[in-house]
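As you look at this complex, bear in mind that one protein chain is not there, while each of the others sits in place.
Right after this comes chain A.
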């Protein structure tokens, strides 16, 4: 190396042959080459498995999709063997359940996260963080049990109240329910989108809360103190420092929760009574979701029915994929982004 450099300097002084950039090459040696090979093949193996799952899903779904065509998106019934099947009903149900869940979970999660990071006394803060993180790991079947045995029987009164006083809003109206008719029993309000949404909301709230709390707690101390020094109240500081800093993380956490809410199976399956018609009324009994459709019909499906279920699964996968990528691109562009992964 030394000789090369000297030669180069001399060459430069003499302005002889043109300078060529030195070729940088380090021989990694045999062990390193083996290591790289192993790591690369490990990555390749995982890639192969993942692509296999995606590819197989697409391949099997294609049979059903090519037969159904665009009517796959507009048909409400699910009778694949009769040739009439589509995801219009289930996709509306899935999206409505997820929307109800997010609309309930996000205020709770923001409140919980702000409370833990800004208001809670330092003594109980660590405990609260652990509790919320633990709740995020609780199996969804536990939330389903709560929804099935506790919430369903206690929500009927509230549902009746909402539908009586807010029934003029189309989403809240319930067909077949008359508040003045004492003979109408509570079953018209059971197993509704609202109940499923609430169960999923409680399931995703700790996940969203955990992401948001992490982001809020990273708001820079200097800016917080600057706000206080300018005379801000605590809420003024939160509004002008913590919330703008955590915006990316809040959106990312919400999208993460939305992705989980779209794909949730058992919590929804336990509480709903499935119907295959577009159901806009969130308080009315009967709804459906893609994942519970799969759980319900996989056992009795023929080969073509399986392919149709695959197509439904693919549609669900694409939805969560779009949500996830949107979330990660929003998160990556924000100040608090990198930490909320």
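Methods note: a contact is a pair of C-beta atoms (placed from the backbone, for glycine too) under 8 Å apart; a residue touches a chain by one contact, two chains touch by 3 or more; residues count from 1.
Criterion: contacts and distances are computed from a predicted model.
**Student:** From the names "Ferredoxin-type protein NapG", "ABC transporter ATP-binding protein", "Peptidoglycan-associated lipoprotein" or "Phosphate transport system permease protein PstA", which one matches the UniProt record for the unseen chain?
**Tutor:** "Phosphate transport system permease protein PstA"
**Student:** Just to verify: which one of A:60, A:224 or A:281 makes contact with the chain not shown?
**Tutor:** A:60
**Student:** Which residue among A:96, A:110 or A:194 touches the omitted chain?
**Tutor:** Among A:96, A:110 or A:194, only A:110 touches the chain that is not shown.
**Student:** Looking beyond the chains shown, say which of A:65, A:205 or A:227 touches the absent one.
**Tutor:** Of the listed residues, the one touching the omitted chain is A:205.
**Student:** In the whole complex, what residues of chain A lie against the chain that is missing from view?
**Tutor:** Looking at chain A, the ones touching the missing chain are residues 28-29, 31-32, 34-36, 38-40, 42-47, 49-51, 53-54, 56-57, 60, 107-112, 114-116, 118-120, 128, 130-135, 137-143, 145-146, 148-150, 157-158, 160-161, 165, 202, 205-206, 209, 233-236, 238, 259, 262-263, 265-266, 270, 291, 294-295, 298, 303, 306, 309-310, 313-314, 316-317, 320-321, 323-325, 328, 341.
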